[in-house]
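The excerpt is restricted to a subset of chains, each kept in its original location.
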Amino acid sequence: MTILELNAGDTAWVLMSAGLVLLMTPALAFFYGGMVRSKSVLNMMMMSVVSMGIVGVIWVLYGFSMTFGNSWNGIIGNPTEFLGLQGTFDTLIGAEGNQIPLLVFAGFQAAFAIIAVALVSGAVADRMKFGAWVAFAVLWATLVYFPAAHWVFAFDGVVAEKGGFIANQIKAFDFAGGTAIHINAGIAALVLALVIGRRVGFGTKPMRPHNLTLVMLGAGLLWFGWFGFNAGSALGANGLAGMVWINTLAGAAAAMLGWLLVERIRDGHATSLGAASGIVAGLVAITPACAVVSPLGALAVGLLAGVICPLTLGFKVRFGYDDALDVVAVHLVGGLVGTLAVGLFGTQELTGGAAGLFYGGGLEQLGRQALGALAVLIYSGIVSLLIALALKYTIGLRVGTDAEAQGVDLAEHAEQSYDLSRVGYSAYRVAQTLVVPASPLSPITPARNADNVDTKEPVA
Amino acid sequence: MKLITAIVQPGTLQNVQISLAQHGVSGMTVSEASGYARTRGHTEVYRGAEYTIDFISKVRIEVLCSDDEAADVIELICQSARTGHMGDGKIWSTPVDQVVRVRTGESGDEAL
């Protein structure tokens, strides 16, 4: 194949979508960062941001290859096939007439791997050692995400001859990653929250979001980026992408209204945090289903997620796991809703055969969906647990209680998020300014070097 | 014992801190305040509407000290916070009946 055969329009759309999906990780950093207290927002954002660094590097090195290299029994891709992405420059993939460069696909999928890792961090807000997170991100991406993504996203004959078992044997349908990403990250978040333990004060001290404008910024950018996530997964600019785009709008819109309604009825007020959460829950749920449901079906899927997710928020209090930012209620539950919805609302015309239960297709596809979800749930649950325990008993997962009280930003990053005061409460290089107490009342200098009377000459 | 309270320009805090530390004053409490006096504030403009901000940022410094030290502390703050401009602020001293150190429960001059 030569480079001239590619479809520039399809390539343009996937290139753009790759950027959109990449933007979702900073967006997640804001969405999560706004929800923690002001003493841990930087750490919260850093868990997402450093995932961009870590996964960005290992994806190029071996991640793409483990995910899309030729499959070893449907379990894992050959990690040496595209080692360092070498030799991929002139390769195209896709159907005749709609081909795109393999590297564009590799970029698009890189952004998926990044956000999957970042999603997990919401559960361990306020208390995880930064070094432990870095180690977790490397291990989890390698041992959990790349395999799971291989199972779900690697179709036989697209990139390599043989792909993963969920896509090709179980034939569960996961258009843009409800199973591979959201269920996967959601269960890992639950496990990690259990292993790391509850925050000091969980359930007795208030821990309200410190900046809801930041949360809304995150939710807004996530929605924007999600059009790339879902409609980009069509791998071309075509009617399917258009349908998916509409469904991504409809699902999130309906879920937002659903969540607000639940709040209004249950809590008396519809909140902005509820709107932001509803948007994300709807996006999660529509992700696996967006290519196989009609716009009306998307409204139904969104509404379901918008109603079910907020009702599961209380589980963390009831069962006592401190999933700080509700990754379980939003991503695990939302991902399950969406994955199963394929088997309920899928239309024959779109799936190309296997319609969902409500469209006369019987239980077959629903069963496949459940099987796929279960496979990822169990595998991710177990391996995430092993990683978490291994780290806990080696380098340790958690900062000390003093550091936690003072704030993980200061303890782990030696920074503070905001300094809006007009008063500079700090001294620059202590040795220089803070002199040891001398004899009482020795002559002192007047305030000549105060800010507003400094007369030091500007240079040059 | 006395409580010395000073309302001074934010930019002079570092200077005050240094000169108090140099003279053995062991602690202080600082907070933010806004002052309003003969020096009027400034004007801001938002979409053509003028707002006069009458209140200017100040920093409040509080120092507990024994009766003897009070005059010295006032003098020290006064000198190190002076810029010579309007709005340099005020220092006052109020009587204190009792001081307790929370950590130990010590009271009186020992608690300072």
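Labels A and B are assigned to the chains in the order they are written; within every chain, residues are numbered from 1.
Definition applied: a residue touches a chain if its C-beta (ideal position, glycine included) is under 8 Å from a C-beta of that chain, and two chains touch if they have at least 3 such contacts.
Since the model is a prediction, treat every value here as computed from it, not as a measurement.
Novice: Full complex composition, in terms of the labels displayed?
Specialist: A x3, B x3
The definition used in the following text is that only the chains that are shown with their structure count from here on.
Novice: Can you compute the centre-to-centre distance for chain A and chain B, using the mean CA position of each chain? Integer Å is fine.
Specialist: So the centroids are 48 Å from each other.
Novice: Write out the stretch or stretches of chain B touching chain A in their complex.
Specialist: Contacts found on chain B: 9-19, 21-24, 30, 32, 57, 59, 72, 76, 79-85.
Novice: Where on chain A does chain B make contact in their complex?
Specialist: Going through chain A, the ones touching chain B are 421-425, 427, 433-438, 440-442, 444-447, 449-453.
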